[in-house]
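Shown here: the complex without one of its protein chains, the others still in place.
Right, chain A next:
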Amino acid sequence: MSSTTPRHTALDALHRSLGATMTDFAGWDMPLRYGSERDEHLAVRTKAGLFDLSHMGEITVTGPEAAALLDYALVGNLGSVKVGRARYTMICREDGGILDDLIVYRLGETEYMVVANASNAQVVLDALTERAAAHGDFDAVVRDDRDAYSLLAIQGPESPGILKSLTDADLDGLKYYAGLPGTVADVPALIARTGYTGEDGFELFVAPADAEKLWQALTEAGSSAGLVPCGLSCRDTLRLEAGMPLYGHELSTSLTPFDAGLGRVVKFEKEGDFVGREALAAAAARAESSPPRVLVGLIAEGRRVPRAGYAVVAGGKVVGEVTSGAPSPTLGKPIAMAYVDAAHSAPCTPGVGVDIRGSHEPYEVVALPFYKRQK
């Protein structure tokens, strides 16, 4: 981070009034938890939770060649996304390394909103700007809209009911990974049915000046349904249980999407060249013939918690590395995601453990995700 002074969201004073424990996240001072992170986690799984995600980086791409630019700059087929829908995709380097994972909303025929991770927002903005100037200039404008939006998320099985009480928008018609402009509690919002928790839920992009009003309205509307404010700590355990990767843990510039088991996001069939195509084609072939390591789930037999960077061991040898680990509130056991040598990556492979500060603790290898909601 270039700055030593943390950035604050529009809801900063509100978080403090709620007694939040704050933490630095990618240069932002963000709520880690308000009370017990386990209770917050379980509220999202069974009722509803309210998050401030205003640290996420919004970048708007507009113009006649907005779709063409994104098809060139990203690995996905963004031109095929229908207006009002969203797509999970990635931006890679020429060598195939992942710069960031993204959600891209198509707001109009010639308008997209790219949502980047806070830690990578500048990198993504710079890459898109640079790539817009390539190939004799795309007729498209890349705009930094990070300060134009606050982002609130309401997640959990009660969230549709809560949100319905505050909006006339057609939530029943709003599919997973779709977004539509509307009004929530008299606040203009882009209402998206997305999230990072493994539950049904919504993300609401609003003007920062409206963020507090919307937060209060959601809190009030949700109180009888059990909605609680939730911090980044439970967001991390929720996404881990749902098997969702986190940049800097499961994803990095030294991995291609194929190394991360997410090769499906790379759309070779799309028209025209895109950044990383050649390297990614080679990575795809490599992953097919001889995968180096595979991203797997690990479930502890004991109670000690694996942490990022801990070695995965088998037969006294290092066979992998933990990328994320935490006690799972849903499973009641420690869980982890880890890159493990292909030979040890099959579910139920015997003899796999994690080196937890010198002692080899037994772990069960499982396929991801750990948790899938019942629909």
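Here is the rule we go by: a residue touches a chain if its C-beta (ideal position, glycine included) is under 8 Å from a C-beta of that chain, and two chains touch if they have at least 3 such contacts; residues count from 1.
Criterion: contacts and distances are computed from a predicted model.
S.K.: Pick, from "Iron chelate uptake ABC transporter family permease subunit", "Acetolactate synthase", "Dihydroxyacetone kinase, C-terminal domain" or "Glycine cleavage system H protein", the protein name that UniProt gives for the chain of this complex that is not shown.
M.R.: Not shown, but named in UniProt as "Glycine cleavage system H protein".
S.K.: Pick from A:K164, A:K267, A:R307 or A:H360: which residue touches the chain that isn't shown?
M.R.: Only one listed residue reaches the unshown chain, and that is A:R307.
S.K.: Hey, which of A:D12, A:E37, A:E158 or A:E203 is the one touching the hidden chain?
M.R.: Of these options, the touching residue for the absent chain is A:E37.
S.K.: Which of A:A260, A:A326 or A:V352 touches the chain that is not shown?
M.R.: Of the listed residues, the one touching the omitted chain is A:A326.
S.K.: Spell out, residue by residue, where the missing chain touches chain A.
M.R.: Chain A touches the missing chain through residues 21, 32-33, 36-38, 233, 237, 303-305, 307, 326-327, 334, 357.
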